[in-house]
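Removed: one protein chain of the complex. Kept in place: all other protein chains.
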Amino acid sequence: MAKFRLLPDEQLARSPFKQLWREFSRQHSAIAGLLIFSLFFLLVLLSAVLTPHDPYLQNDSLLLLPPSWSQQGLVQYPFGTDDLGRDLFSRLLVGARYTFGIAMITVMGALVMGLLLGTLAGMTKGLKSSVLNHVLDLALTIPSLLLAIIIVAILGPGLQNTTWAIMLALLPQFVHGIRNAIAEQLNQDYVIAYRLDGANNWQVFSRIILPNIWEKLTLMATMALSTATLDIAALGFLGLGAQAPTAEWGAMIADSLDLIYIAPVSVAIPGLLIFLAVLSVNLVGDGLRNAAKKRREN
Amino acid sequence: MSILLEVRNLHKTYRKQAGLFRQRSICALNDVSFSLAEGKTLAIVGETGSGKSTLAKLLVGIEKPDSGEILLAGTVAKISHYRQYNHMIRFIFQDAAKSLNPHQKVGQMLDDVLRFSTVLDSHQRRQKIRMTLKQLGLLDEHSEYYPHMFSGGQLQRVALARALILDPKLLILDEALTALDPSLRAQIVNLLLDLQQKSGLAYLLITNHLRLVKHIADDLLVLHQGMTLDYGTTAQVFSHPQHDYSRKLINSLTA
Partner (left out) sequence: MLLLDIKNLTIELKTPDALVRAVDRVNLSLREGEIRGLVGESGSGKSLIAKAIVGVLNKRWQVTADRFSWRGQDLLNLSYDEQRKIIGRDIAMIYQEPSRSLDPTAAILEQLEEAVPDHLLDGPWWKRSYLRRRKAIGLLHKVGIRDHQSVLQSVPYQLSEGICQKIMIAMAIAKNPKLLIADEPTTALESTTQAQLFRLLASFNQLKGMSVLLISHELESIARYTQSLSVLYCGQLVEAGETAAILKQPYHPYTHALIKSVPEFQPNLQPKTPLYALPGSIPVLQHLPIGCRLGPRCPNARKECVKTPSLERLQNHYFSCHFPLTGKND
């Protein structure tokens, strides 16, 4: 009985989402993460417009141009050029589309598929549910990168195959997480209450379960996004993902690895970008998790 | 006074997987019969494991009885088709906070209830929601509130609104009054008594709070390990309990 419930202020926190945002915005690191994340997101959308040069244009007269801050550098080429005379800055901007953008698409795809399968597994009982579960549990025992490599090895290298591979590799954890979240929701009193009100399965799902697992879904998606970004970069680096001319960050690092003593910038900056992308996603994910925890405590 | 609900020889056994092939059966209800007239209150008391929650589940149709009949207003009802009966028998949960979806405004929730079980159009539904909220001493603005914005007593009122909006004949209260603070409980009890007088609502009170039972229940049924020990009017059971267990229960109150 004697528990202190601090009722939230009416103006400040009406809906659960606003409450979540309020807790989220109190964390500086999470906000910083969100800013960097949105920057990358804008880059994905607008990189084609922003590039000063054609990222694939080979300029024979400007091979291995140093970055603009060195003596020999040119202002038009902020990070210099690579060994084929392509503008590094433009390539990096476009690279966001591959590494980060495709990671996002992969996660979205995996999320949609996971939601379908997870719902099926969560809302059904008996044999169907357990078959679905245990088959996917088997897949969970293999790390996602390894799984992606196996799938690429079968399908053959290439960016499109990588996308499919990573999507499939992410799928088991989504299905598993969603199934658990749904099963947890189905145990709640309010689901029974809703059924007694006369709701059918679809109404229970759309009105209760979906809004209540939304938070968990976002959390899972952010965690998966950092994995996907790293996987795409790693596969690109190994030469299994994006192929040579594509300006994918991982592939770019692999390309310029031979030149690391002559042009260290061409290795360092893509690496830094991958690091920042993953960091921002993780910061946002952590912030969300903390905010959700704090809200539950209230 | 017409009989609203009659229960005849209800049995329910649960099977639990004890080993790979062995099953253990637990008898939750054993030959329980009672009847409840319109506008009356029947209290069912018993300790945990006495089968009173099972009985509630059978009556609202979450689970099916193994054998026995449930008669609703004279006709045998298959309550497990609860979409057919859910507007007559409504269930109030022990914890109001847990029975409300945290991501849904109260007004939306009430609207859904009406949408699922009635044929009212959106205007009529809004009218009905407003009326029900007012009847329970809540404000119009409250329909824009999320459950976490209510205090304990108000939540119980919201839960009652959800039940009463369908104009039921019978309300099953599963320990719904036990956890409330005394002054709030008095308010809710008054509200329930008032509703009963005005609209002839019948209550099935599942509780182990005997003090309240004495005050608000007409009839009393003592349940122990799935069996009916004592069944009669409250005054009668209180003054002349037949079984040792009932006597112990009643003595614990007055000793």
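For reference, chains read A and B in written order, and residue numbers begin at 1 within each chain.
What we mean here is this: contacts are C-beta pairs under 8 Å (C-beta built on N, C-alpha and C of every residue); 3 or more make two chains touch, one makes a residue touch a chain.
Computed from a predicted model, the values in this text were never measured in an experiment.
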Identified contact with the non-displayed chain, of B:Gln23, B:Thr48 or B:Thr75: B:Thr48
From B:Ile3, B:Cys27, B:Val189 or B:Met227, residue that would touch the chain that is not displayed: B:Val189
Candidate in contact with the missing chain, chosen from B:Thr54, B:Asn101, B:Ser117 or B:Thr234: B:Thr234
Given B:Leu210, B:Leu223 or B:Val237, the one touching the chain that is not displayed: B:Leu210
Touching residues (missing chain, whole complex) on chain B: 47-48, 151-154, 181-187, 189-190, 193-194, 208-212, 214-216, 218, 234-235, 248-249, 252-253, 255
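In the analysis below, only the chains that are shown with their structure count from here on.
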Between chain A and chain B, centroid-to-centroid distance (C-alpha), Å: 48
For the chain B and chain A complex, residues of the former touching the latter: 60-62, 82-83, 86-87, 90-91, 93, 95, 98-104, 112-113, 116-117, 146, 148-149, 151, 162, 179, 181
Residues of chain A defined as touching chain B within the complex: 1, 5, 7-8, 10, 14-16, 19, 188-190, 192-199, 203, 207-208, 211-212, 214
